[in-house]
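Shown next, in structure tokens, is the structure this report addresses.
Some chains omitted; the rest stay in position.
We just call them A, B, C and D in the order they show up, numbering each chain from 1.
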């Protein structure tokens, strides 16, 4: 059996169900793989772990990966199980916000730690400054939960369709009290939750072979999870060592995740990549990436794995 | 590899130089006492540079000091703004509020023995609540800006100062207290003319311990929510952006600020408690 | 109030103890520190208390000062009860160690009781100057205690007790920590100060020569329980050069004191 | 509590007297502590009402009650106290039993603490004993390493002037570095050399605990006065003999004082170390996960579990200290 270490972007939850399912259902074993899944955390930067050799492959958002690439860490997208972005801004309806133009002068919660790029790109495309000036946005570094919205410390916060949005509803807020701005609808969606490896490793045929098997098994896991959301959620729950996740929350998350993975067979769609890069390059005076990336993705693995 | 060997040579040389200085005839002079730790620090920094280069450690794992210095110099305005947000607004205000509250409680606890016996054990227990747990709660209660950082700092510095002040207020000799009684002195007179001055060495001990706690507390609290500036914000964001040189530049700034804060309090202590045997020199 | 604050004694004894008893309750059981102590001290007397460690000398002085409450008998100071006398600032108290506050200069230490008793600024200045001169410490006003020798510190602590000019001085082994030579000199000075001011002195000591040299009356105490075993009136003249210690009279009294101490020890 | 003074005649005489004395001594501490705790809990309950008011009122509205103001958006702009005053009934009735309160009531925390310790298998992932044990093992490992390092450094500092002059200032500077900033880096660096699990946390734990040990131990090793040192010189004792027979025994009271600070610091280190290690297991992970999903009751119970653990560790060290020092004749 070959050993593979996978570094997740965040803690164990249904967002990563495909990998846990593949492990649990023996899909990795079928491919003779011994996979270790490392959960992420608030201060773990997956690219750093990859660069340090602590993992073979990681789950990351493309803006963060491309930015790391430009910083001199050559990482390459080898597969893209998520087709659609789940990122959105959730605002109180009573603030009167109806479109991006109304963001001016508002306070908005944003995740940082490499997750801020989609928001910054979007705002610079809209031409709205984020420097707390009068006609700009006051940005808050959003913490782990949805409190800033509930406590009215922010007019809008970042949410994922599959996680934080549910938490807002759970807190007793009616959907009619909220307005959502999905990045997908605003045409600024960037690719989320792709699989990335170090470029130099791809020169090693044995590694490439290992990744082919890994992607194949993982995609099998994803498709299984899409079809059996409740069982997948339970598998995730079994793997959560904090004991903090609840069944209902994970089932709902799995159902939402299934919508995002639905359109993907694992191969990166070039038009999605294009849109991501354009969005990031359009960042006005302070773009996330300054030049067209080259070699930031490959179909080599998915071509071999999926055909 | 040669660079690594160089590093070891540098270490040996630095140590030999220090050994000579420290045991030499001028060992007690002010300049040598500054030079020895400086040489030690420079040796460490030199070794860091050489080893990082020699072993080709990726810059996203550990940048060489030269890169850190470049980031520090290049982003001085950013670092300054972060410093003002975290240190001046968050840490300093919290430190002042925490210290004043601790003094007030200490005087109360000193006055009412019942309170002292009840408050101190409970206080010790509360002080053991890990800030990484209390910080998110305080951020939730007090909002994202410096007020919540200030609150975290208050919680962190309150107990060390309280405990030390209470101990200090109790640290008068029976004879010194009896003297005041022979004068028929009132409680307030005894407090201001005897107990507070006698407590100063203890109070400053608490104040000194709290300097580093204050800065660390403010930085930690920023990890759990902040506006888009501050040292803690910059550190966590820069890690996410793999800008490790910036991370270390902020850490250096934090260490400088922390050491300077400590140094200033120690200096004031020397002025105020000049009479204490440990300062008479 | 200000009149009694100056401690002028009305007619009658300055200190009068009748059947005084004091028992401390400790973890090891009760300690009978003073038993049936009867004593009257008249104005202008110099009374020394001598006895082995633990015989209650300090305890008695503290009772007089109102720092300890007797558990039996009666005690009056200037005709008041000791606590009232304490609040009326009837006495100055000198402790064994100088006990100067290290954060105050010598002048500041002497000013301390004056500040507490609310003297005027001018008065404070005058009294500090005068008492410093009295104990021969002019010029040291702005030094800190630790910059002075032990003997000078002890002089400063006496000055501190003198500054507010109480009529009664209580001294608990004030020279215990000093060497014999310095002690000799301070004894001489204390005697002349007493002669000049006419204050009433209660003086605790461990040293037989010191007690004999200084006192008009020597109270010999013995321990377990602490009580008075002998009261010796000194026939020595008021004028006492240091040499007097080689005189027959002196040696006789000293002998009697030593015998008293021995007897007390054996009886206990 | 009777108000017989401790110094009443006969107190402390004989065995029963001594027991009575001990009881009263303990009472002299327990009663004030309980009073303060009771006051704090009362304050806490009162604070729950305004803190949780928004949610309480919302729940009341859902169940069909009449609330003022009726508009949820209007309520959001009000303070908790004002809202409770205008809706005293709902605010009071629902304040102490919410699922995700802003401030959980004391009994909620207590129940959660009880349920997650005594109420389930210690091996369960939801058991605080399981998570406490994970954190404890890292704490103990880090504490052992930190203490050993601290003692070694202290011995070096006391015996070598070079070490004293060069290491001590940097040891102080090292404590001004925010650990939470370097903890993730330590973990990533150790990841990259293949070290995972307990050890990275223990390293952070050791980093926090070595400092108090160094400071206390240096003080302790230097505590013998010149006379005690001279005594050994008159015997022509060697440096080693001076260390084992004088410096080391003299330093023990100082060492224990530092160990008590050090073990508490170790625990903090282990918890901090758990945050970025993927928040997998341990009290730190519980804190983080609770906070990520807004489960305040869980946060508070993990928080108290950590403080209780710290108190227990300190008490154990104090117990060892008492035993050892008594055996050595240093405690009376």
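Note that in this section a contact is a pair of C-beta atoms (placed from the backbone, for glycine too) under 8 Å apart; a residue touches a chain by one contact, two chains touch by 3 or more.
Values in this document were obtained by computation on a predicted structure and should not be read as measured data.
Undergrad: Note down how many copies of every displayed chain the full complex holds, formula style.
TA: A x1, B x1, C x2, D x1
Keep this in mind: only the chains that are shown with their structure count from here on.
Undergrad: Is the structure still one piece when chain C is ignored, or which groups does it split into?
TA: one piece
Undergrad: If you walk touching chains, what's the least steps from chain A to chain C?
TA: Minimum number of steps from chain A to chain C: 2.
Undergrad: When the contacting C-beta pairs are counted for A-D and for A-B, which pair yields the higher total?
TA: When the contacts at A-D and A-B are counted, A-D has more.
Undergrad: Going by C-alpha centroids, which chain is farthest from chain A? Tell me that one.
TA: Centre of mass proxy via C-alpha means gives C as farthest from chain A.
Undergrad: Need the CA-centroid distance for the pair chain A / chain D, whole Å please.
TA: For chain A versus chain D, the centre distance works out to 36 Å.
Undergrad: If you average the CA atoms of chain A and of chain B, how far apart do the two points sit, in angstrom?
TA: From the centre of chain A to the centre of chain B is 38 Å.
Undergrad: Whole-Å distance, chain B centre to chain D centre, using C-alpha means?
TA: The separation of the two C-alpha centroids amounts to 19 Å.
Undergrad: What parts of chain B, by residue number, touch at least two of the other chains?
TA: Answer for chain B, listing residues that touch two or more other chains: 61, 136, 140, 223-224, 236, 239.
Undergrad: Mind pulling the residue numbers of chain D that touch at least two other chains?
TA: If we look for residues of chain D contacting two or more partner chains, we find 180, 184, 188-189, 192, 275, 291.
Undergrad: Mind pulling up the chain B residues that touch chain A in the complex?
TA: Those residues of chain B that touch chain A are 58-61, 136, 139-140, 143-144, 222-228, 233, 236-237, 239-243.
Undergrad: Taking the touch rule as given, give the residues of chain B at its contact with chain C in the complex, in rising order.
TA: Against chain C, the touching part of chain B is residues 173, 175-176, 178-185, 189, 193-194, 197-198, 200, 273, 275-277, 280.
Undergrad: Of all residues in chain A, which touch chain B in the complex?
TA: 42-43, 45, 47-48, 51-52, 64, 67-68, 71-73, 112-116, 130, 132, 138-144, 147-148, 151, 153
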